[in-house]
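Every protein chain except one is present and positioned as in the full complex.
To keep things simple, chains are lettered A, B and C as they appear, and every chain counts its residues starting from 1.
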Amino acid sequence: MSPRAAAPSLSCTVGRVRLAAPVLLASGTCGYGLELAGHVDFPALGGVVLKSLTQEPRAGNPMPRVAECSQGMLNAIGLANVGVEAFCREKWPKVKALPCAVLANVAGASQAEYVAVARRLDRLDGLAGLELNVSCPNVSHGGMEFGREPRVLERLVAAVRKATKRPLWVKLTPNVADIAPLARAAEAAGADAITVINTLRGLRMDLKQQRPVLGNVTGGLSGPAIMPVALFHVYRAAGAVKIPVVGCGGIETAEDALEFILAGASAVQVGTATFRRPRAAELIAAGLRRQLQARGLRSLKPLIGAGRI
Amino acid sequence: MSPRAAAPSLSCTVGRVRLAAPVLLASGTCGYGLELAGHVDFPALGGVVLKSLTQEPRAGNPMPRVAECSQGMLNAIGLANVGVEAFCREKWPKVKALPCAVLANVAGASQAEYVAVARRLDRLDGLAGLELNVSCPNVSHGGMEFGREPRVLERLVAAVRKATKRPLWVKLTPNVADIAPLARAAEAAGADAITVINTLRGLRMDLKQQRPVLGNVTGGLSGPAIMPVALFHVYRAAGAVKIPVVGCGGIETAEDALEFILAGASAVQVGTATFRRPRAAELIAAGLRRQLQARGLRSLKPLIGAGRI
Amino acid sequence: MNCRVLRVRRAGSYARLWLEAPDIARRARPGQFVMVRPRGADAPFWRRPFSLCSADGRRSVELLIKAVGPGSRLLAASRPGDLLDVTGPLGTGFSLDVTGPVLLVGGGFGIAPLRFLAECLRRRRIPCEVFLGGRCREDLLLQSELKLAAAGVACTTEDGSFGRRGRVTLLLAERLAGSRKPARIAAAGPEAMLAVVADLAEKHGVAAEVSLETVMACGLGVCNGCVRRVNGQYQRVCADGPVFDAAAVDWSQA
Partner (left out) sequence: MNCRVLRVRRAGSYARLWLEAPDIARRARPGQFVMVRPRGADAPFWRRPFSLCSADGRRSVELLIKAVGPGSRLLAASRPGDLLDVTGPLGTGFSLDVTGPVLLVGGGFGIAPLRFLAECLRRRRIPCEVFLGGRCREDLLLQSELKLAAAGVACTTEDGSFGRRGRVTLLLAERLAGSRKPARIAAAGPEAMLAVVADLAEKHGVAAEVSLETVMACGLGVCNGCVRRVNGQYQRVCADGPVFDAAAVDWSQA
């Protein structure tokens, strides 16, 4: 019934990053990519965002680090990572061979740390871009997260922007009264795209132990439970900026992804869904292709933000 | 095996309201209470919080007003209600006969409206208390919700406090960067208890219509999906104030309720669960009684906040 | 309430379920519905509304379920012995205080409440005629039951596979154009069909009642989520309806 158009293409450029499909694996849910070899068909994806890197290696938080919830989970991993130097030397030679776009994710406790990590990553050959995780507590600013104050965020992004010419995505936190000023701050400071959202703060109690389940007490909520909240923030952020929005939060199916696209996302990231179904992201890409076919569209472009009123 | 203590009692006084059990039906999910006759065993509950009342009758938002989500739902009812005067004259004579504590919930677009509604309700014989819904856009403050700015909130609560001597609960919104200053503002202004939390902002897209599902575009997310977020805010708020915290958000079972109690809640409200299982709240009360029995406790008191570290 | 599935009969994408529900069976009136969920099913999140298709007054009620999505599919796949979580009877019913002949106009699973209505009318010796429409033969259900209860049953299918080809409102229009004026019309089915019924009823000056459908979060009248403009006001389909006077309904959103 649908018009038989030329085979639709999912390839696109988002925030200056070329992607074979607008579907990426989200930071912290795909390790350094390598762990998923054999479980994931990388060329079917747009790309992967590696787990957050800090200047020094970090052991991470005490156990338990994860808690199961209704259609979601809490995590308080504590940015466990090998440190940017070890990553660049030991991991990158293998990671760079992944047959899809690879973005590194940058975290830090101070602006100087973000800049140092970004500068080191800037030297990596083949890195598709950087994503800033601004949900870390800002030690030189009283522990308040970088991503909560537009001025603090703008300064941070501007500083990192100076340290690298690579595509720079800024990943925003939903734990704010309004995401719009933060989206605008990232844009004003030169971000190429914003990723919306990181996890929601949450907590579970262990009834037997009579204490919080997580060793870290609180953690970040992800999974389908947060999807309507993520869609809200995408809708709002996409209305506030001109740079592309990368939607993230609870996406499990192509239909979920399409909701984000209609709300204004140019691409999506898939996080927790990979745990439940390692091939979730590539199935989403395949499903988006079918959706285009069914609608007689040759690219996703006409659908981006098409649901906004 | 458990010590055979005297039969445990669930009766308690929370924020100056006497409750037969620390379980109430949440505002907006039990109508004026009367609708649930035959579906709910009121004496088995602590009480009901009636749907938000405003000064004038309100028709509410355009359709659709609700959207189904993973383990949750969005609503954008738009504070549809008969208006405080019609409520007092026509509904109250019947509502007051409900065999459990009845709290009225107050909403408004201006401080003057809140005060006027509270003053009218203050005259009702038998009303157990008032709960302020501060998630309404403050028209005289640029549309920003009353519940987002500690100073605005403190002024509002203080003004209502002057208008009524009845027990006054303030229901906080989770859509803030930090709930603690708002909890403290409510306490400082004389609130007897705080209810934590109202719904999270969310949105769903209708793929067929290519527009937001809700007529109002955005809505509030409730149900099990938000429980870890609600627990986080309860944990944080309970650490910030001395007045009791009434936990709310996604509670479906006695075990869920117990998590809130361990996190610091003195009582809980049950909202969306009533839609899925009309007797949910009374089953929760019964389950709590069994939990006390199993632990050989005579009241919930030793468990309130027992999971905090 | 937990209700046991007593019997299941499937036909295409439809299933007839008999549930053990004495309390509902005793109180049920035609046009009322129940909210249902398979026990222990976590998804879909809400229960689903289904009209009572018959009630024996003592022990059991019958539902007619068309599998259109996850919730109805799960329910249509129920097996005898399964437990369903059921609340009801809910909502208002069709008027029974009528004398002359009543025309029952049903589309698809809309026939469910009308079958119950037809049986109640027969018990009161009030004659009725049934007009039944569907996309194809598969959609025309309960014909033998209807024939026993009604003075006549006329059918249409859009593909012409059974009865007249076309929409069921075609038959209604012809019937209303005839000489014997009915006392009332009762209709249930797709929104577009109901709007045409309302229109025809008004033209011919016949009172009509329609059973509306909306998405329902609670079904209990407490959430205010299922409203529809009726008489210029938002009314709750679950508690103020689902049966409304066709002339009072705002059909502009249809």
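In the analysis below, a contact is a pair of C-beta atoms (placed from the backbone, for glycine too) under 8 Å apart; a residue touches a chain by one contact, two chains touch by 3 or more.
Bear in mind the structure is a predicted one, so any value in this text is a computation, not a measurement.
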{"item": "Touch partners, limited to displayed chains, of the chain removed from view", "value": "A, C"}
{"item": "Contact partner of the left-out chain, one of C:D23, C:D42, C:E174 or C:D250", "value": "C:D42"}
{"item": "Selected from A:G31, A:G239 or A:G287 as touching the chain missing from the view", "value": "A:G31"}
{"item": "Option touching the unshown chain, where A:G223, A:G247 or A:G307 are the choices", "value": "A:G223"}
{"item": "Touch list for chain C against the chain that is not drawn", "value": "42-43"}
{"item": "Interface with the undisplayed chain - residues on chain A", "value": "28-31, 35-36, 39, 51, 59-60, 63-66, 68-73, 75, 77, 80, 223, 274-278"}
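Here, only the chains that are shown with their structure count from here on.
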{"item": "Length of the shortest touching-chain route, chain A through to chain C", "value": "2"}
{"item": "Chain nearest the overall Cα centroid", "value": "B"}
{"item": "Geometric centre distance via CA averages, chain B-chain A, whole Å", "value": "34"}
{"item": "Gap in Å, rounded to a whole number, between the CA centres of chain C and chain B", "value": "36"}
{"item": "For chain B, residues contacting two or more additional chains", "value": "69-72"}
